[in-house]
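Following: one structure in structure tokens, then a few remarks.
A protein chain is absent from this complex, but the other protein chains hold their places.
Think of it as A and B in the order they're written, each chain with its own count starting at 1.
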Amino acid sequence: MKLNIHIPEPTKLIPDIRTGEGLLQWLSTVDHKLIGIMYLCTALLFFVLGFGEALMMRIQLMRPLNNFLSPEAYNQLFTTHGTNMIFLVLTPMLLGFATYSLPLMIGANEMAFPRLNAFSYWIFLLGGLILYASFFAGGMPNVGWFSYAPLSERFFSSTKGVDYWVISLLLMGIGSVGAALNFVVTTLTMRTKGILMNQLPLFVWMVFVNSFLILAAFPVLNAALFMIFIDRQFDAHFFVSATGGSPVMWQHLFWGFGHPEVYILALPAFGMVSEVIPVFSRKPIFGYEFIAASSVAIMLLSFGVWAHHMFAVGLGTTFNAFFAASSMLIAVPTGIKIFNWIATMWGGSVQLKTAMLFALALVVNFTIGGLSGVGFSLVPVDWRLTDTYFVVAHIHYVLIGGSLTGGFAAAYYWFPKITGRMLSEKIGKWHFWLYFIGFNCTFFVFHFLGLLGMPRRVYTYPDLPYLGTLNLFSTISACVFGISFILFFWNIFYSLRHGRIAGNNPWNAWTLEWLTSSPPQQKNFEKVPLVRSRRPLWDMLHPEDPDWKRENKNKIKKTGYE
Amino acid sequence: MGRILNSIHRFFSEMSRSSSPNEDYINKLFLWFLILAAIIMIIVIVAVLIGAIHYRSSRHQGEPEQITGIKWLEITWTIIPLLILLIFFYFTVRFMKDIDQPVDKNQQADIIITARQWWWEMQYSKYNFTTANELHIPVHQKLLMRVESADVIHDWWVPELGRKIDAIPGTSNYSWLEASDTGEYKGACSEYCGTQHAGMRILVISETKNEFDQWVQDQQKVPSPPVDSVAQRGMRLFSERTCAGCHSISGTVAVSHIGPDLTHLASRKTLISGVLTNTPKNLYLWLQNPQKLKEGSHMPNFILSNNELEALVKYLEELK
Partner (left out) sequence: MFFFVGSESFFFLALIISYIYFSHTGGVLSESSHYLDVKRTGIFTIALLSSSITIFLADVSLKRMNRKAHRIWLAATIILGLIFILGQTTEYLKLYKLNFTISKNVFGSAFFTLTGFHGLHVLIGLLVLLIVLIMINNGKFKTIEHTAFSSAAIYWHFVDAVWIVVFSVVYLGALI
């Protein structure tokens, strides 16, 4: 049997999903731009779900001994919230921007494997839907986003939730590995003429480095997931201590993936601000080589730090000391990045557009998250802070203050390219300030809560001094935070209709994606000029002072000719 | 003004409570770290603000000078953090060793703590009795705790008394416990362990040597059988209505160790792992419908009549 559906070539650059034809074009596309947009829309959709879950938890915690949610409901909510935000929001957001922009930034017309690209997206979506399908199959997973064994074994968690969680993560893992493979090969083989590996835009570079992280980390997760699945379904004994298994092994395997995963979510966001800050400072990035090299350092080190999640497990002083050292060490390359971003601004001509504001918010908020992270590497301090609300503050400062904020910078920066229209700066500024204030007010008090002795993942807490007040303050701030997202959705909705027409290069930026029309034609580039530096568009506009002369200064000095 | 400062001071001292040498180490290291973090934070924020205000585009014309980097600067901000971290690493290892002093293999633990879903069993191995959820310790005495789990992973944490230690099934973890003041210290399980993770709180009572010895003597005693007829009925009910299937009360037929040992229940300050204060009324409500007060708890609802409830409460509240 042969399926005979004729799908006409799209006439519009962004097919209309309301017509049957447009819908088919979306479903069958292998164009990296459309797939990128689908990733981003999916991320937004799941974000609404995840935020709703968070808000319900905040209402429950608003006052001590509250009865808004049952403990079981609360436990399902925080598990789904964590899994949702990490795997269904941040991951597709970063993959989406990378899928959309990476080929454009290296002057390619497609990804190396367009069909694999589509496959990655659809299998990821399937994974996401399966996670939520558990809701209809008798309960969502209720064991926390890192599913510590033996709690996640069938004996202690008899609903189907964890099984759905495992399958969902396996599928998304496969999707991510496929996407990573695609990025690596695309970067290696599809660069337009002239771009050397040390002339890649930093976003591309970080996605490239990041892909190696994905390629190495996700298989470890998959192996662990298979083991717990076999435990649950076929009565194996991997993580059951009574029959010789080891619950601690799950922690080793999970964090062997889990810590690199944190950097998987952070590195592309670093790449985004490394694009945004120079453009709005009107200066090339400060210390390109150091930022690029520090990413590689982070990638390598991130495989040697996993056990800093396990200092309270009781694995011995020597063991802890090793992981304390490696965890402290990883702060250094991150610090290098922060300082370089600031140095890029200094001496520049800074335009405080919304994208730039978000990038600066990342610099500030990620520093807070990074510093509290260093706190956890001081083992005795970790013994006090781990598994309390302090760690909740830390993860939110890293993932929202880092990844999500970077994502918003990228959204304001690339929206004109993706849609052809500018996002409103006026709504954008409101969005930014409510976001920045709402975020910090919601999550900064978590540090205090942790120090006051509130463990994480509790559905309620006794009426001890300050706990009620701080939690109420956090809940109110979360609402402000929520309003900022409504503004963002309104901004998208409004700007798609009434936004200013962007033109090819509204920010006067320097990387290749701004050479094409906005939105780009189906075939991205008809012709790409020979690239000789990191900022090809600068060279075109400033033939008197091109970058390639600057970048090759030493070589020119030595050899005497250009 | 003074009042505001005062309440700020109260707030911060609430967050750095310590009542043990171990927690003092932790607080000291945390304070140093906090100072460092604050300095770095101020540097970063000021630097960003200078970038955003001093170098803003309205104060400049045309494109600024295109600088791609300064090597000595890069090396500086690589080396300096490394050196700072080296100092912190030294103290991390030193304090870690001070807190986690090695345990002699033959040494018998003073207290064996077994975490369960969702309560704590506490065995005083040297004095040969078992209690639950409330730990009495003599002040200024360094005790060795052995922490284990009977089901999933839990974590022992009393903020004022030092480090967290995981309770892992199949493993014995050791930790030192010492209080430098008398008083009551509240703690909680801090590794997520299922439905009632939040309802798994800890109370540690540090008392003088004399008080502690008295308490130990009381705990070692077998409670005398009730004389009151209502309480006697309660005692009968306890063995008939399957309470004895899970709980134990020394001197009676109840010897099972699935649920908490209730031998001296009336001497405890709280019920069901620190969720309620120990009053006859609360105990009554708990027995009436355990799932209402601690949803998910492994204690079933036995659908007892009012008379039965009164008799059981009377009996249990006499177990001093």
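Convention: contacts are C-beta pairs under 8 Å (C-beta built on N, C-alpha and C of every residue); 3 or more make two chains touch, one makes a residue touch a chain.
Values in this document were obtained by computation on a predicted structure and should not be read as measured data.
One chain is not depicted; across the entire complex it touches A.
Considering the whole complex, the residue from A:105, A:227, A:357 or A:492 that touches the absent chain is A:227.
Only one residue in the set A:161, A:175, A:256 or A:380 touches the chain that does not appear here, and it is A:256.
Touch with the chain omitted from the figure is made, among A:185, A:352, A:427 or A:496, by A:185. One of A:218, A:323 or A:443 touches the chain omitted from the figure, and that residue is A:218. Touch with the hidden chain on the side of subunit A covers residues 177, 180-181, 184-185, 215-220, 222-224, 226-227, 230-231, 234-238, 240, 243-246, 249, 253, 256.
The definition used in the following text is that only the chains that are shown with their structure count from here on.
Our note on geometry: subunit A versus subunit B, Cα centroid distance of 35 Å, whole angstroms. On the side of subunit B, the complex with subunit A involves touching residues 11, 14-16, 23, 25-26, 29-30, 33, 37, 40-41, 44-45, 47-48, 50-52, 55-57, 60, 62-70, 73-74, 77-78, 81-82, 85, 88-89, 91-93, 95-97, 99-100, 117, 151-153, 155, 157, 159, 162-166, 168-171, 173-175, 186-199, 201, 274, 295-296.
Chain contact summary for the complex, subunit A toward subunit B: residues 70-72, 75, 142-144, 148, 150-151, 156-157, 241-242, 246-248, 281-290, 312-314, 317, 320-321, 324-325, 328-329, 331-332, 335-336, 338-340, 342-343, 345-352, 360, 363-364, 367-368, 371-372, 374-375, 377-381, 383-384, 386-388, 448, 451-453, 455-462, 464-466, 542, 545, 547, 550-551.
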